[in-house]
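A single protein chain has been omitted; all remaining protein chains appear in their positions.
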Amino acid sequence: MADPRFYSVAGPFTLAALAKISGARVGSEGVVGTVFTDVASLDVAGPTDVGFLDNKLYTDDFAKSAAGACLVHPDLAAKAPSSMALLLTDEPYHAYARVARSFYPRAPMTAAVAPSAVVGETAVLGADCRIEPGAVVGERTEVGRRCHIGANAVLGDGVVLGDDCEIGANASLAFCLVGRGVVIHAGVRIGQDGFGFALGPQGHIKVPQLGRVIIEDDVEIGANTTIDRGTGPDTVIGAGSKIDNLVQIAHNVRLGRGCVIVSQVGISGSTKADDFVMMGGQAGLTGHLVIGAGARIGAQSGVMRNVEAGATVIGSPAVPATEHWRQVATLAKLSRKGKKKGS
Amino acid sequence: MADPRFYSVAGPFTLAALAKISGARVGSEGVVGTVFTDVASLDVAGPTDVGFLDNKLYTDDFAKSAAGACLVHPDLAAKAPSSMALLLTDEPYHAYARVARSFYPRAPMTAAVAPSAVVGETAVLGADCRIEPGAVVGERTEVGRRCHIGANAVLGDGVVLGDDCEIGANASLAFCLVGRGVVIHAGVRIGQDGFGFALGPQGHIKVPQLGRVIIEDDVEIGANTTIDRGTGPDTVIGAGSKIDNLVQIAHNVRLGRGCVIVSQVGISGSTKADDFVMMGGQAGLTGHLVIGAGARIGAQSGVMRNVEAGATVIGSPAVPATEHWRQVATLAKLSRKGKKKGS
Partner (left out) sequence: MADPRFYSVAGPFTLAALAKISGARVGSEGVVGTVFTDVASLDVAGPTDVGFLDNKLYTDDFAKSAAGACLVHPDLAAKAPSSMALLLTDEPYHAYARVARSFYPRAPMTAAVAPSAVVGETAVLGADCRIEPGAVVGERTEVGRRCHIGANAVLGDGVVLGDDCEIGANASLAFCLVGRGVVIHAGVRIGQDGFGFALGPQGHIKVPQLGRVIIEDDVEIGANTTIDRGTGPDTVIGAGSKIDNLVQIAHNVRLGRGCVIVSQVGISGSTKADDFVMMGGQAGLTGHLVIGAGARIGAQSGVMRNVEAGATVIGSPAVPATEHWRQVATLAKLSRKGKKKGS
């Protein structure tokens, strides 16, 4: 059970209700009226818990689990223990997300502006916002309805937030326009000047950065990530994109819709990624690239050239994935051969 | 035009004035009295805007641009549209920096200490500082004239800032002496203990870190970058160096003047870089190295040995650039050959 110090559980739900919530169908052994009280991972779940199996690595846990019910792909159903009710679905993780959100809905938020928050005289706060202690809302800043601004977060002058945004503790936003339902985690930095210098041996001259950061609806941005504002054009994060912690996004970068950017990725200035591009952790992209829709960039890749839509690249410098793995195998083989000769 | 929510444009300026400001000369088609009202990028600029062409990737945008004037290298002038006035210069980006700063001068700052800022009784604030809400200035801390301390930033006890410094929101500085004209972006961490432990199987013993961080004049430090204080010697960032976001600089590192450190670089303890060293994004350097003046370290490099002045290295482990690219080509070739044989 989730620690009651931090979480409140809703429910219970019958198996039939869980099937409806999740879009799964009840397997042949399930009794639709059975009542479930919580979600849990398969290794610790008990008879009133619902688990899920998505990553096949955990099939053994599934086969041995005491979970009362489990969301699972039909192909793996045969491995279930006999006591387990199955909720069959082609997308167990999506189904689990829906079930877990039913047991643990977003906690209700009490609207309030903390006495120690500082809200600019010309700022406009929408209805039902919660502004935590020490938060600072600048002049002419506009905050939508039902926004939650974390403790000691700072919204600079002129910033705009849509409805239902969550801004984490100690985050700071400036020079940006943010859509609806955006989640910005603690310590995120948005809108500072990009790294714009005219370099030279007599010293580096700072180039004014005159753009903004545009964050579209339903974006989520991980803790301590940094997104610089544009130089004149804007930096844009497309709707529904999900960005992990400690990512660096430079000036004028444009991400399309639904991009997934894993932790510690760095994207250099003016690179554009189309919709649903995925970038693995610690990947780096040089500037002024074009990454096609649905492209996948492997973890730790160093991308120096444009990537076509749908392509998968990896390595530093990044090449098509099949080529990369062939190179890795080739080097391993040659190295072993050299060892044999040398020994 | 830059969003008036965030920026105020100055001007207008005549072509003659822009030539003077930028140090460029007016091309043969230009009319010196023509008036310009703004800067803009070439793809969106109109007849009263000034653009610039620096990166040849954008030559097509230049050839098709509706910009009234453009800062451009004489070698590319022939590609200009006939309606465009040219401002010819060998350094278009430097020239643009000066023009952009004329249209968008630094906003005037109203000196004030916000009521919710906390300034230590023994702190000394220079004239005309602006201290934003929630900022904390420690005891015996000295802040120069015309400094701007961002909301919820924290200056620890004893910290010294020179004149004209800008400290971003939520930044924290401790155990450091900072020169004049230094820009420290939001969320930067300066002066915490370095990672100093005497490691051992019975546990790791913390070693007191007794140095400082010295930041010389005109340094700029990007958002969420971390700079640890020295162990006894100091960590030093040389005058005019520019450090991007999310960079890690360990204890006792010394950077010379004018170094350029791109995002997510990590420099291990006691490594010294001489003047005007450039490090590409995500490069990592092991400790106790000496990097010669003007050396260039490629993105994602892993530098494990000293680098000579003027050298360019890349790769992990880093080798001279020509050698690296030859290795990359060799492996690609051998891998293709292996594939042919195998198929």
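When the chains are written out, they are named A and B in that same order, and each has its own residue count from 1.
Everything that follows uses one rule, which is that contacts are C-beta pairs under 8 Å (C-beta built on N, C-alpha and C of every residue); 3 or more make two chains touch, one makes a residue touch a chain.
Only a predicted model underlies this, so the values are computations on that prediction, with no experimental measurement involved.
**Q** For the chain left out of this view, which of B:8, B:83 or B:330 touches it?
**A** Considering the complete complex, B:330 is the one touching the chain left out.
**Q** One chain is left out of this view; which of A:16, A:63, A:114 or A:311 touches it in the full complex?
**A** A:114
**Q** So one chain is hidden, and I want to know which residue out of B:40, B:53 or B:136 touches that hidden chain in the complete assembly.
**A** Within the whole complex, the residue contacting the unshown chain is B:136.
**Q** Can you work out which residue in A:159, A:246 or A:297 touches the chain that's missing from view?
**A** A:246
**Q** With the full complex in mind, choose from A:12, A:46, A:133 or A:320 the residue touching the hidden chain.
**A** Among A:12, A:46, A:133 or A:320, only A:133 touches the chain that is not shown.
**Q** Provide the residue numbers of chain B that touch the chain removed from this figure.
**A** 116, 118, 134, 136, 140, 152, 154, 156-158, 160, 170-172, 174-175, 187, 189, 192-193, 195, 197-201, 203-208, 210-212, 224, 226, 228, 231-233, 246, 248, 250, 264, 266, 268, 282, 284, 286, 288, 302, 316-317, 319, 323, 326-327, 329-331, 333-334
**Q** Which residue numbers on chain A touch the omitted chain?
**A** Interface residues of chain A facing the absent chain: 2-3, 5-7, 39-41, 44, 55, 57, 91, 93-94, 96-98, 100-101, 103-104, 114, 116, 132-134, 150-152, 168-170, 185-187, 218, 220, 222-224, 240, 242, 244-246, 258, 260, 262-264, 276, 281-282, 299-300, 316, 328, 331-332, 334-335, 338-339.
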